[in-house]
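Every protein chain but one is kept in place in this view of the complex.
Read from first to last, the chains carry the letters A and B; within each, the first residue is number 1.
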Amino acid sequence: MRSLLLISKSVLIEGVRRKEIYAIVLFSLILIAGVMSVDFFEIRGLTKFYREMALAIMSIATAITVIVLSCRQLPREFEKKTIYPLMAKPISRMIFLSGKLLGVLLSAAFCFLLFMIVYVAGTLYLGGTIPWMHFAEYIYLQMLMMTVLSTLGFFLSLVMNLDAAVTLGVIFYFTSSVFTTGITFIYEFMGLGGKTVLVVLNYILPQLTLFDLSGKILHSVQWPPLGWTTMAALTLYALLFSGVYYLFAILAFRRREL
Amino acid sequence: MSEHDPKSGARKILLSGVLVLFLLSPVITIHLDPAGYQGGRSRDIRDRSLRNQSAAGIILGELRTSMSDLMFIKTELYLHSGVAYQLNLDYDAMSSRGQVRDLKENGKPSIPEPTPPGHSLKGPGQDLKHPFEEEIDHSHHDDHDHVHPPGEEDTHFHCEGAKTVIPTEREDFRGFIGKLHREVKPWLDPSKPHKHTDGTELLPWYRLMTLSDPHNIRAYMIGAWWLKRFRKKPQLKEAEKFLEEGIRNNPKAFQLYLMLGHVNRAMGDNGKAMGNYRKAAEMALEVRPPGGREGPDWTNYNEEDALASLRLAVFTEEEFGSKEAALALARRYLQAVEGDAILQRHVDQLSGSQPQSEDN
Partner (left out) sequence: MSSPAFESSMRPPAPVYLVGKGVILETLRRKDVYVLLILSLLFVAGIFVISLVGIENAATSTFLLNLGMSLAYFFAHLLTLLSAARQIPAELENRTLYPILAKPLSRGQYYLGKWLAVWLSGVVTLVVLFLLGWLPVPRMETYSSLLLAQTFVLYVCSLALTASVAMFLSLVMPRGSSMILLALLLFAGGKIIGWIHDSSQHLPLSRVIHWGIAYIPDFSLLNLTTRYTDGIDPLSLPQFCGLILYGSIFTAFFLALGTLLFRKRSL
């Protein structure tokens, strides 16, 4: 346990020290400030535009941070040959990978926390209200999504080179909603074979759009928060995919020659 | 390499030359504007409707290269409390009349039907006895046209039958994933009537759209309609400023002068309103095709706006100017647009109340 925490701490410190999180947060803040400066025609209380843009910017920035961080962990260790002294210690590869995963998630949480403070401050400044229940659910679901992305990133970085892993991870994130809408739409156009493929794809690929509660936050007046059964189902869904990718990553890591 | 090396000297000259060219480059830049053209398929209302209602458009969702397309989608979402319908709103109605209304009731997408030649445009329920108010505020008293004070929830239920992007459980092959999708995203069963909420929150998007594309006339018009609905002086002033900006960027857009006239009227500035209606009318006559024939650059809403400009120029001249001038104007406009019942009736009314002029 101690080794796991030490490894995760080193990932977190490295991420913070490399200033990349700050760079992403700073640029995101500049964008958000730009959004806030859009003329609201002297009308107070118009917050949907700001909230939607801010949530999108923050989600994208955190997701990209997580994908890049997670994809980079292992290749960097191999490239700098720092993996060898680490593996010489009495740490299993599983503990090592778990420590890395926890570190990436903590970095994501840190990034997200900075953003959420800005989001809340901005909304209150513009005269809006925060639907706290929706908001809490949103943060929780986003962190579940980051868990899926992190484990996917680890796996991809072990089976292909760094740039390809990051590219695939980013494309997967951005095309997720298109994929979800697309398969429902094209299902009717497919023959039996095609339909079977779509059904399989539906279940084997994680639908990241399920972790995006921004639509309901934005229109929270009209929509109640999610029930606990839905939240439990989404948690299980995320943990299942994270577990599968984590397992694949462990297997790939074990097979990798040092 | 020493400083007296001829290569070093040549390098210095080259660097200096590049620096001078760079410093003078704004001379070139200020004359370059490859995107500064009017029209284009990306701005065409009909094309926008078609592409956003297409299967490809629905699959791609909010993945768009055009800000105005994204606005199209956002407007749908905001007015339907986030529920993604398969693009249902009539944008032409929104920009011309400030109406929030759906397209066909059966949910099938449609584009405005062409007006038969020779027919004057008259919406259902348009009251010839009170044409002035009809032209300004609302004229189509159908189920979908309600102007709600901003901030107030729309308590009216509108037609059902519009298809949602996320399918119903019956049509969805995705099992529990489909169920989760319907839970997480705003979703309403299409068999239930959907309601339109207040569109005021869209104003910043329209602001962004005009910043992104200053030649998007519809964005100026729809934004101004939403601002005008506040009926408060600060927002009316903002609407005026907004439209003036639109006119600066689109000096040939007669609809913006028409809209500006409406705003002036709402502010009680009748003199200015009269001037702007007149300007809109004259400009509309310049660009209107013969007979108001519908084409790629002239939809039935353009024709409606043009006729509204002509009528309002006459009405305001009569109300705030002189009856003689109003009659002369009405006759001139009637000659330009044959068969407009409202203008004809107005000419008859004004002629009846006027002594015969020397011209007649």
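Here, contacts are C-beta pairs under 8 Å (C-beta built on N, C-alpha and C of every residue); 3 or more make two chains touch, one makes a residue touch a chain.
Bear in mind that the values here come from a model prediction, so they are computed numbers and not experimental data.
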Touching the absent chain when the full complex is considered, from A:L6, A:A23 or A:L113: A:A23
Hidden-chain contact residue, picked from the options B:L50, B:V287 or B:A325: B:L50
Chain not shown: contacting residue from A:A33, A:A164 or A:L240: A:A164
Chain B residues that touch the omitted chain in the full complex: 11, 14-15, 18-19, 21-22, 25-26, 28-32, 34-35, 37, 39-44, 46-48, 50-51, 54-57, 59-60, 63, 65-66, 69, 211-212, 214, 245
Interface residues of chain A (partner: the chain not displayed): 18-20, 23-24, 27, 31, 34, 160-161, 163-164, 167-168, 171, 175, 182, 185-186, 189-190
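Keep in mind that, in the parts below, only the chains that are shown with their structure count from here on.
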Separation of mean Cα positions, chain B and chain A [Å, integer]: 39
Touch list for chain B against partner chain A, complex: 55, 58-63, 77-78, 81-82, 165-167, 172-178, 180-181, 183-186, 197, 200-205, 207-208, 211, 227, 230, 234-235, 237-239, 242
Sites on chain A touched by chain B in the complex: 38-43, 46-50, 141, 177-178, 180-187, 195, 198-199, 202-203, 207, 209-213, 215-216, 218-219, 222-223, 226-227, 230, 233-234, 237
